[in-house]
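The structure under discussion appears below in the form of structure tokens.
Shown here: the complex without one of its protein chains, the others still in place.
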Amino acid sequence: MNNTQPFMLVAGAGAGLGQSLLRRFQAGGYTSIGLVRSLPEGKTDLELRQVDLSHTETASALITELITTYGPPQVVVHNTAQLVIQPFAETTLDDFEQCWQSMVKTAIVVAQSVLEPIVRGGGGAFIVSGATASLRGSAKFSAFASAKFALRGLTQSIAREYQPAGIHVVHTILDGIIDTERSRLLHSLDPAKMLKPEDIAEVYWQLAHQPTSAWSHEIDLRPYTESF
Amino acid sequence: MNNTQPFMLVAGAGAGLGQSLLRRFQAGGYTSIGLVRSLPEGKTDLELRQVDLSHTETASALITELITTYGPPQVVVHNTAQLVIQPFAETTLDDFEQCWQSMVKTAIVVAQSVLEPIVRGGGGAFIVSGATASLRGSAKFSAFASAKFALRGLTQSIAREYQPAGIHVVHTILDGIIDTERSRLLHSLDPAKMLKPEDIAEVYWQLAHQPTSAWSHEIDLRPYTESF
Amino acid sequence: MNNTQPFMLVAGAGAGLGQSLLRRFQAGGYTSIGLVRSLPEGKTDLELRQVDLSHTETASALITELITTYGPPQVVVHNTAQLVIQPFAETTLDDFEQCWQSMVKTAIVVAQSVLEPIVRGGGGAFIVSGATASLRGSAKFSAFASAKFALRGLTQSIAREYQPAGIHVVHTILDGIIDTERSRLLHSLDPAKMLKPEDIAEVYWQLAHQPTSAWSHEIDLRPYTESF
Partner (left out) sequence: MNNTQPFMLVAGAGAGLGQSLLRRFQAGGYTSIGLVRSLPEGKTDLELRQVDLSHTETASALITELITTYGPPQVVVHNTAQLVIQPFAETTLDDFEQCWQSMVKTAIVVAQSVLEPIVRGGGGAFIVSGATASLRGSAKFSAFASAKFALRGLTQSIAREYQPAGIHVVHTILDGIIDTERSRLLHSLDPAKMLKPEDIAEVYWQLAHQPTSAWSHEIDLRPYTESF
């Protein structure tokens, strides 16, 4: 690992999009580090750090330590997820709190740990993964949609505060199921109709490198077969 | 008080919109009861009950007791508010949690206490007060907007689950400052340019009585001078 | 007819919403006049004037004549419609032009004939009927949706110019099929699942009388059974 390489951080680097992002930026010359709630079994070529991002102090301390080692990140992606699908009457307060903690609180903790260093480091990109439920509260999605809506509002507010200071803030709408081993088990959907994590990662790479004259704030992505 | 009157509940019945709602529905023949975090000083002609709506068990027990006494409510308004305006870097996790608890958690607790009784009672209306920040995360509004966005996603999800069962679910966008004694002190704005709580209350009355053939889900309200 | 009554004009007063509006405002003490492309057969108790609103000069002259007789209108509703549903490949330029002329051009002609008189007359309301297709361009709706989108953009622009001058400008989203003799023949839909024109008319009445402290700009209306 080379300290002079640009540093890229993925908060929520499970199998799927998170790890494809680490690989894409690594291939592009970045030191890519992923924060995960639990380390995968077996060996991996990826740089992963185990941390519960909703433990504010632990998470902040780890990120600060990484910044000390690698410098301020040039690209940070927030990509944690916690899907809850059930009728509102059966959704407990704990479900709502879990969704909020795992998707909103973690974004707050990460953003507050990286934004000021990125400004001091001369700018960078902060990309947040949203979903269909960021725009639409469907039946049975009350816990998930309310957290994803919250994350979108937070991201917009951060964009309006930090873009003039040189941080490109992006919110993506991932409108479809991401193709992972787990989603193939969960959904009886033709994998050809799923979002490929490496294709999304390529778009994040492009977004992270948009010149300051042409920044996207919100962009949707869906398989060509997905109705919308 | 007359047990055969329709019952109307306002969660968040402070001075301003909450109390204007109680008065409007009382004038229309409802038994109107307001839930407040702290009782106002002095006498009031309004029926107010002190409760911290984020204390799930206490709040649920009180609402259940009210339903036992007055029957399922025909109209429930969620109208709690907690405004935080400050740069993201100065906004603490506690600010975010306070905003979420006071505006989102309370809506969950109230909704889970009233929706099934309303269905069993034959239908009714559930109206949630949103704000400009429900649609737009402005600079310095990260905590407030993320909670208001969450509340909007929650309300949409509830609408899609409960409208077919006869509960009219409405989300309002209150785009402007509501004229109260407190807001006159806080804002150096001509009161003629503020939303009058009694005018908003009239619209809520109309919404609560829309026939099933023509239900609004989202409606904005602003003073005619407000730019948008 | 009494010249001291407030004057209300409906552009597009066919059977259904247009005529229900005339009746509702007539019942409320207005002189209500409807502009129609073709007069209905048989007698009617409504005041209807035949005019092709896309004939700019004829239409402007008629409206100006009405204003000379009745004074500036206090309420104007634009409610013309021309539905085209077919694949884009089969939709001719003529279809697009017809949709634009019948829904957008007519709104321009009416607005330019009434807005300045309304301002001079001390204010009033200008309400435009939109549809689901005002927000969403669905498959097979290219001609209709592009015209309805155009009408929405136009209405927003008019709102931002004329609200400070005292004209309340509203755009409604009528999300469902309006129950008329004709729609019952065209659609095999349970009439209980249709928007009742008299219920919509009541909402327009309420919108037209919102006090200046609390004006709605956009409001959706749908039967409680309609999914959205």
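A few notes on this one:
Order of writing sets the labels: A, B and C. Residues in every chain begin at 1.
We adopt the following convention: a contact is a pair of C-beta atoms (placed from the backbone, for glycine too) under 8 Å apart; a residue touches a chain by one contact, two chains touch by 3 or more.
Please read these numbers as outputs of a predicted model, since none were measured by experiment.
The hidden chain, counted over the whole complex, makes contact with A, C.
Among C:Ala145, C:Leu174 or C:Ile219, only C:Ala145 touches the chain left out of the display. One of A:Glu47, A:Glu116 or A:Asp199 touches the chain omitted from the figure, and that residue is A:Asp199.
Listed here are the chain C residues that touch the chain not shown: 56, 87-89, 93, 96, 100, 104-105, 108-109, 111-112, 115-116, 133, 136-142, 145-162. Within chain A, the residues in touch with the undisplayed chain are 160, 163-164, 166, 168, 179, 194-196, 199-200, 202-203, 206, 210-225, 227-228.
Simple rule for what comes next: only the chains that are shown with their structure count from here on.
In terms of which chains touch, the assembly is arranged as an unbranched chain of neighbours.
When each chain is reduced to the mean of its CA atoms, the one lying nearest the mean of all protein CA atoms is B. Across the structure, the highest number of inter-chain C-beta contacts is found for A-B. Between the CA-based centres of chain A and chain C the separation comes to 45 Å, rounded to the whole angstrom. Of all residues in chain B, those touching 2 or more other chains are 160, listed in ascending order.
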